[in-house]
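One protein chain omitted, others in place.
Chain lettering (A, B and C) follows the sequence in which the chains are written, and residue indices restart at 1 in each chain.
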Amino acid sequence: MYSFTNDYSEGAHENILDALVKSNLKQSAGYGLDEYSGKAKDILKNVLKNDRIDIHFIPGGTQANLISISSFLRQHEAVIAANTGHIAVHETGAIEATGHKVITVDSNDGKLTVEKIEKVLKIHNDEHMVKPRLVFISQATEIGTIYKKEELSKLYSYCREKDLLLYIDGARMGSAITSKENNLQLSDLVDLSDAFYIGATKNGALFGEALVICNDSLKKDFRYSIKQKGALLAKGRLLGIQFIELFKDDLYFDLAKHANEMASLIQDALVKNNYKLLIKSPTNQIFPIIKNTDLEKLNKKYSFTTWEEYDENHTVIRICTSWATDKEKVQELIEDLRNL
Amino acid sequence: MYSFTNDYSEGAHENILDALVKSNLKQSAGYGLDEYSGKAKDILKNVLKNDRIDIHFIPGGTQANLISISSFLRQHEAVIAANTGHIAVHETGAIEATGHKVITVDSNDGKLTVEKIEKVLKIHNDEHMVKPRLVFISQATEIGTIYKKEELSKLYSYCREKDLLLYIDGARMGSAITSKENNLQLSDLVDLSDAFYIGATKNGALFGEALVICNDSLKKDFRYSIKQKGALLAKGRLLGIQFIELFKDDLYFDLAKHANEMASLIQDALVKNNYKLLIKSPTNQIFPIIKNTDLEKLNKKYSFTTWEEYDENHTVIRICTSWATDKEKVQELIEDLRNL
Amino acid sequence: MYSFTNDYSEGAHENILDALVKSNLKQSAGYGLDEYSGKAKDILKNVLKNDRIDIHFIPGGTQANLISISSFLRQHEAVIAANTGHIAVHETGAIEATGHKVITVDSNDGKLTVEKIEKVLKIHNDEHMVKPRLVFISQATEIGTIYKKEELSKLYSYCREKDLLLYIDGARMGSAITSKENNLQLSDLVDLSDAFYIGATKNGALFGEALVICNDSLKKDFRYSIKQKGALLAKGRLLGIQFIELFKDDLYFDLAKHANEMASLIQDALVKNNYKLLIKSPTNQIFPIIKNTDLEKLNKKYSFTTWEEYDENHTVIRICTSWATDKEKVQELIEDLRNL
Partner (left out) sequence: MYSFTNDYSEGAHENILDALVKSNLKQSAGYGLDEYSGKAKDILKNVLKNDRIDIHFIPGGTQANLISISSFLRQHEAVIAANTGHIAVHETGAIEATGHKVITVDSNDGKLTVEKIEKVLKIHNDEHMVKPRLVFISQATEIGTIYKKEELSKLYSYCREKDLLLYIDGARMGSAITSKENNLQLSDLVDLSDAFYIGATKNGALFGEALVICNDSLKKDFRYSIKQKGALLAKGRLLGIQFIELFKDDLYFDLAKHANEMASLIQDALVKNNYKLLIKSPTNQIFPIIKNTDLEKLNKKYSFTTWEEYDENHTVIRICTSWATDKEKVQELIEDLRNL
């Protein structure tokens, strides 16, 4: 049984494990004030071509989202997200648990647009309703699509005009940035958002996300929020060490590229063999529509995520690749898809 | 410079790193539903001599506390803790952030007693005040003391009589259980509390705590709370793998014993050399009162935690040892203390 | 200028003011423990034909909703509501501010059905999502419609089967119960919901809602929640006195009937004069679609609530009547509508 269920089925890239072993008995300060974390921040500031940003390493993505949003907003302020947005669907109401409404907007491609946000603002016009204040997007989105540079620019420019914050969930940022369709650089995000995170849990690390705060007004006292929500890791060095390795010699990008290529091979084969797709994805998650009888056969050798019922006889599944996906298994799957 | 600042200055015991390396590329299910976590739970149930308990692995201690307490309590219910209690002092209001008041009780030895709790209950007698519902204690306490079996039994028996929940923060459970003064077994806690956690971050692991829920009425839907608070690790296997290693051949206890012995050596030397102690500690944290001029000298070679000002010329410091503390450094420190 | 903007433009029925004046200097206990509140509860238990229910008087509707829901739910549990539901739209995220997600379901008539709820349950199937636990409906709904007895029975029976709580916002309960289309008695609600409130702010009182808790498991410690949310009125007698008067000689029902009749007169005239309606309403709120040029003329003499843009040239307005609506003004409005 080979799993295409998600992109966190394996451990970490070997460089990371090596670095953990090597540094293991060296003493360091706790709670992210160690030299590794310091060095990793410097490396990232260099990658992002900006040294005025604040960087915080957070163990997980749900934490990064809930800490940021609850730190950035006043109690009556709300988030706007696509109906597919991770915070709106798969974080067990983590944002609401900190007191904030998540206003969802229907979206076929997982993306928000100025028009969609505008509609929300028009309705929310007095103190009997929450005040929309933060726009949450994911890059790549939860259904594999990405924002192009012009789309993001337009969105952020609108946000600034309307005094909205733009926050980017980058759980799969590596996959987005190394997508063939992408025309953004990681460093562009500093100018095109108020805060974003660079996800590593799903791209080579044991765990860890690098939260980048670009907007000065959001920086103050952020470590208090990390601690309060239980995300200030005692051995914060673990995060620093991992990010040092990931951003050495472009490893982070190489790993993501591999994931994208594996997904692309499968998606191309699907199209070639006349499978329908929920949406065409340029990243490491693809969403074919499979006959239930075929799915039953495939499930004997592979596991996938059931995305949603398509109709009585078909199911949308998610095939997810990662930095660790075995190319031979991909080829085997392609073969099996062809032979169904 | 050698650090006695805390018990999380190093990485993890080598067995853990070996196991992480060995299992690294094996695929497993996410979010703690993997076989490692399953096996680790079985091992712990065996150690705790009970298979009706629920076990959840949580990355950190503040998380374990805030998730448990917010899951166990209704909105008007409050916690009783010693004024030294970790949740009352060093978790940035994590419990209050979930909506619950922490009622503190002054305590010289870091411990709660029936008498102290009784006083709180007497005052909180109607709906204009919060309703005390959960008693929070730490084993070992934040100032190194421990509850003996008879003390804990008395406390729990009182709690049950008064419909109070008893929760034990076990960040330093290893040190407590292996203390020379201890007469409790780990498995006793199942019968003497409603929930407790066995801390590993401070005893050999990279990170991780094993939360044990003993009271049936607190078990339902607990994973929802873990996820909502951002503590359901994607690669939950990391926690399972670590606990398997820690509870193989009593490693967990051996590591804690080492920490205690190192602390004991230093404390004995301090007493022998006529240093005063804030309190006599049978665990891995000791609290000598040092002349400020002496401290200045020591700080050239060692780092400690400043606990509190004792008087104009003296400071209470915390010397903290761990599984990784180097015995040679301990002997060097003892030598230096003698020569001051 | 005459206002049809809402049903809280005037003070209170004169009987209430008389009773306030008469009782004014009599001393009574605070916080709802006075004899008036006691008597009012007895009267309501009689009206509701049940003396095992718990009744709490709450100053306002948003308070009644947020106190109940936050008291009834555990932190990971969520509410299901129609997209028009008051808590989902017009309470500034009051429910989310207590930590709970409100899952909304599109509804053309403001009502929930078993089918709609079923769909929500199907999707919310694991701990990565909130757990739907409470169904929120309004009687009458926010767009004037009502649940018939068979609809409510079906809904409640489904809720019990699925371990869902059913909560009814009765801000306009008077209007619903006295609607010509209604076939429910107020006392039926005790058997067809877990909790509901009987609104008086919008039906003759200065302010005040009577919350009725039918489900035994929701009763414990409820006054703690009222106090914590700031809704335990010091002079709780004010609520008791008002409910005594409202439920003397069916005043509550007579007042609501008047409001319904006034609305019905206007709605009938609208239909007769070929105005379109957003929805046909059997209660005190009606929703005609008016040409913008006509609306401009009407707005010189009357004020209404703008509900939503219908198209470029038309607007949906809300005309709201109340116990205090002047019949002469209604006739004048009808005349004016005819002459447009």
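Note that in this section a residue touches a chain if its C-beta (ideal position, glycine included) is under 8 Å from a C-beta of that chain, and two chains touch if they have at least 3 such contacts.
All figures in this text were calculated on a predicted structure; none of them were measured in a lab.
Residue in contact with the omitted chain (choice from A:Thr5, A:Ser37, A:Thr84 or A:Thr98): A:Thr98. Note on the undisplayed chain: of the listed residues B:Lys41, B:His56 or B:His100, the one touching it is B:His100. Within the whole complex, the absent chain has one touching residue among A:Ser28, A:Ser70, A:Thr145 or A:Asn203, and that is A:Ser70.
Taking the complete complex into account, C:Tyr224 is the one of C:Phe72, C:Phe136 or C:Tyr224 that touches the chain left out. Remark: the omitted chain is touched by one listed residue; of C:Ala12, C:Leu165, C:Cys214 or C:Val316 this is C:Ala12.
Residues 75-76, 78, 89-93, 96-102, 127-130 of subunit B touch the missing chain (whole complex, contact as defined above). In the full complex, subunit C touches the hidden chain at residues 2-3, 5-6, 8-12, 14, 17, 20-21, 23-30, 59-63, 65-67, 91-94, 97, 201-202, 206-207, 224, 227-235, 237-238, 324. Taking the complete complex into account, residues 31, 70-71, 74-76, 98-99, 127-128, 130-131, 221, 223-228, 232 of subunit A touch the chain not shown.
Here, only the chains that are shown with their structure count from here on.
Ranked by how close its mean Cα position lies to the mean of all protein Cα atoms, the top chain is A.
For this pair, subunit B with subunit C, the centres built from the Cα atoms lie 50 Å apart. Annotation: 33 Å between the Cα-based centres of subunit A and subunit B.
Residue positions 98, 224, 227-228, 232 of subunit B each touch two or more of the other chains.
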